[in-house]
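For this depiction, one protein chain was excluded, whereas all remaining protein chains were kept in their positions.
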Amino acid sequence: MGEAMRRWGGGLGTLFRILGITSLLFLYLPIVVLILFSFSAGRTFTFPIIGYTTHWYAALAENSDLLRSLKNSFLVAAGVVPLTLLLGIPAAYALSRIPFRGRGVLEHVFMLPLMIPGLITGLSILLLLKEFNLGLSLFSVVLGHTVACLPVVMAQVTARLRTLDPRLEEASQDLGAGTIETFLRVVLPNLTTAIVGSALLVFILSFDEIAITFMLTGTENTLPMYIWASLRRGVSPELCAIAALMVAVSICLVFTGLRFSKSGAE
Amino acid sequence: MAVQEGLTAPSSPERTRLWSQTGILVLFLGPAAAYALIFLILPYASVFRFSVWAVENYGIHQELTAANYLRIAENPLYRAAIRNSLLVAGIVTTASVVIGYALAVYIAFFSGRGQSALFFLLVIPLWTSFLLRAFIWRMILGRQGILNSALLWVGVVDKPIDVLLFNMFSVCLTLTYVFIPFVALPVYAALEKIPKDLIEASMDLGGSAWVTFRRIIIPLSLPGVVTGAIFTFCLSFGDFVTPTLLGGPDVLMVSSVIINQFGASFDWPMGSALAVIVIVIVATGVALATQLERRNG
Amino acid sequence: MQRRTFIQATATFTFGAVAAGSLPAFGGEELRLLTWEGYAENAWVKNFEAEHGVRLSKTYVGSNDEYMAKLAAGGGDYDLVVIVSSLARRAIDAGFVEPLDLSQIPNFENIFPRVKNVPFIAKDGQIYAAPTFLFVSPVTVNAKALPEGNDFGVLFDRKNAGRIAMWDDVSTLGDVANWMGIDDIWNMTDDQLAAVRAKLVEQKPLVRTYWSQQGEAMDLFANNEVIAANSSSYITKILKERGVPVREFLGKPPLGGIDSHFVVKGSPNRELAHRFINHILSAESQGSIADVTGYMPTNPASKAHMRPETWTELGLDDISREIDSMKFWDDIPRRARYIEVLNEVKAA
Partner (left out) sequence: MGSTALLKSSVREGDAIVSFDRVEKRFGEFVAIEDLSLDVRRGEFLTLLGPSGCGKTTTLRLINGFELPTRGTVAIDGQAVSDLPPFKRCVNTVFQSYALFPHLTVEENVAYGLVIKRLPRRDVESRVRDMLERVRLSDKAKRRPRDLSGGQMQRVALARALVNEPAVLLLDEPLGALDAKLRRSMQFELRRMHQDLKLTIVCVTHDQEEALTMSDRIAIMNSGELIQLGTPREVFERPTCRFVADFIGGCNFLAGSVDGAGVVKLTDGIAIKDGDSGPPRKVTIAVRPQNISLVSPEATPFTAIVRDVAYLGTMQRVALERGEVSLHADCPENYADIRPGGLVGLKFDPEHIALFEEG
């Protein structure tokens, strides 16, 4: 994108290279520490680390509560992702293509949960559920996460629609396809990147959500709630182990994706 | 939902067509709108309703009262909590924008062949538990943490320094750390959209890299900055995890007070009133930012 | 049960393949427990599950705040809940819990008489809770840095500036008030509260941080961030186990608390819940709890079922002796104000 900048950047380039690499180091320092502690022989997080062990990784497999919370997090994310996509994609399409009175207001309303702290979104849903005497469960967590993640999907899809030539849709209609058929055959396939991107982002956000879950979870804990609760007993390196594993998995995913997208481009 | 009519009264065929559009509108937008109504509008409305009620012995009295708001106005505690939250959010937003911006510019313009790999390096930290990432900073900033160990080893200090942890600094540092990717990602997206021709045109017209950066790149990437800044401001304003873990004696933030109200204090109306104030502050902030962006864009 | 089944069915349907087989189909009943982590470990839960053919589902929370929020939001999700003595009265008055049928809990008779008769678990002649865990709230200090002294005032000593932690909980107000010689620590007058607040504000520059989770407090000592804190005996015990040089001393009179099991109002598993309470009050369970977790039992007969050194380590001889003079965490009628005062200190 910025060939010219890179080539003729001069002092600006040097400055940004230094700043960029420093901030990347800053971003990764805690993650390195986390991975180190996941191999720490001691139970407490003190420096220097006394000895190294893979014990905590083995212990993961034994810790049924942790595994259950991990599974719950997956379940919640697996509910939130399709739900937000199903609701968000058509809504973003309608909002960006069909003019109607009150569209601007509605657009803002959908974006609210991005701006209002999750804690408040969570407690507001809690108040509502309470008024209707509904209990809390993973299901209510899914409902809450969906509210918070819907704007993420809508924003990404809207951004992609803005760059999608509306003539493609006209061409499809011109060739005899109705609005819904056009949406399915022309619009959706051209949104693939935005959809995959937002699905991934929603997954991450839901998987790591604390504030809303804090208010809405019932008998089941998600992984962040488990971690929060276990701070009471002291964070065990076991948790570092699971975090390290997730980093490893995400690195694998990302680089597979990278290779895949590269080979796709050739 | 009223379908927008033209300025002139539409003839009957026009109306037929708009009807079919209304059908599509209902089909596509209906589910999401219904969802937003039930799980977004109604809940936020509940917060407003609860905020004017009172609580008595674990029961909620549905009687209109301004007592909660009066209490917030009278007790300096609540003002201090809000002020702290604003301060933290302001510092964190500024710092994240500066660092996140630099990072995005580095990746977009100066990173060369590894660009896409670096881009994904921005995403990977998000896969690690937010709680643990916050917690781990205690291990870095503590008296026996990495930083102090390093400083002692180098000989910069002869005994561990305390000012790194359990204060405003550690809260802001950690939140900045958490939100850098949230700024860098939208800024990177905005930078990527700047046509290469514009940069070349600027340089062709005699603009050095610095001038091009200041006059072309910064203004055109502003929407990304605003997106990231709004996100960072709102989320750090409402965070309760970081002040709890790294806050120390002085950093009381409004979210922690709200949680108190919904928990052991069992004063949901009071908590709701505080929530309403947070909503108002955040909405004002967002409106200002949007206005600023519109004026510049 | 039906609504739950429905939700699980819907969830399974919605989540599709991911969920397939992941939600175990229990043949028997399920007992749902809202509790602290460590209060329902396999060592004394597995045998109960096996004996009654049930599964125990445990939800852990991180703070007292969460307990009450969850109960207030709809207790129907749980059968049993553990509530600390300072909130017991509230839970009863708010109608979150229902009275126990003591005839189904024969082990109730075996607990410390003082504990059995605490006022805050009773209402209108009925007993609502079974006290299952005891704790004292001592001052924990680093034995190397502070080898001498047994006075609460260590937390207000300028020599320890920057190395003191205080519990981010209303009990801290009680601790300080107790030290200041105030008698009715859980129902202080405005003047008394103001005095305590002033004391805490004066102390604030010395404070490194306020801890809210036990694990946090342990890390603070283990990482040498602080050398003194008002805490809980559990913290001291675990730190000792991990080789951190700490010691503890009690206030005068000593303060302590009780965690009790309550049956949640409307629980469909009343009978099973009672059996579980009886099980956890048994000398065998209590002994094993003390061995595994270091929480203090309420059943003195458990001495015979734990390792002798556990009894000593937990200081249960002292406790047994002092239990009659102990001030328990009691209901705080103006709890909201107490919390406000605590926050005012932080905001000052």
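Think of it as A, B and C in the order they're written, each chain with its own count starting at 1.
Please note the rule applied: a contact is a pair of C-beta atoms (placed from the backbone, for glycine too) under 8 Å apart; a residue touches a chain by one contact, two chains touch by 3 or more.
As the structure is a prediction and not an experimental result, all values here were calculated from the model.
Asker: Which one, A:Glu3, A:Glu131 or A:Asp174, makes contact with the chain that was left out?
Answerer: Touching the chain that is not displayed is residue A:Asp174.
Asker: Tell me which stretches of chain A touch the chain missing from the display.
Answerer: Residue positions of chain A that touch the missing chain: 165, 167-168, 170-178, 181-182, 185-186, 189-190, 192.
The working rule: only the chains that are shown with their structure count from here on.
Asker: By mean C-alpha position, what chain is farthest away from chain B?
Answerer: Farthest by centroid: C.
Asker: Averaging over Cα atoms per chain, report the distance between chain A and chain B in Å.
Answerer: Once rounded, the distance between the two centres reads 15 Å.
Asker: Would you please write down the residue numbers of chain C that are in contact with two or more other chains?
Answerer: 66, 69, 72, 216, 219, 223-224
Asker: Please set out, as single numbers or ranges, the residues of chain B touching at least two other chains.
Answerer: If we look for residues of chain B contacting two or more partner chains, we find 138-139, 144-145, 245, 259, 262, 268.
Asker: Mind pulling up the chain C residues that touch chain A in the complex?
Answerer: 3-4, 7, 10-11, 14-16, 18-19, 22, 32, 34, 36-38, 57-62, 66, 69-70, 72-74, 76-78, 213-216, 218-219, 222-224, 238, 242, 244
Asker: Considering only the defined contacts, which chain A positions touch chain C in the complex?
Answerer: Against chain C, the touching part of chain A is residues 43-46, 65, 71, 74-75, 78-79, 82-83, 126, 129-130, 133-139, 214-215, 217-221, 226, 228-235.
Asker: Spell out the part of chain A that touches chain B in their complex, as residue ranges.
Answerer: Counting only chain A, the residues touching chain B are 1-6, 8-13, 16-17, 19-21, 23-24, 26-31, 33-34, 37, 45-48, 86-88, 90-91, 93-95, 98-103, 106, 109-110, 112-121, 123-128, 131, 143-144, 146-147, 150, 154, 159, 179-180, 183, 204, 208, 210-211, 214-215, 223-224, 227-228, 231, 235, 239-240, 243, 246-247, 249-251, 254-255, 257-258, 261-262.
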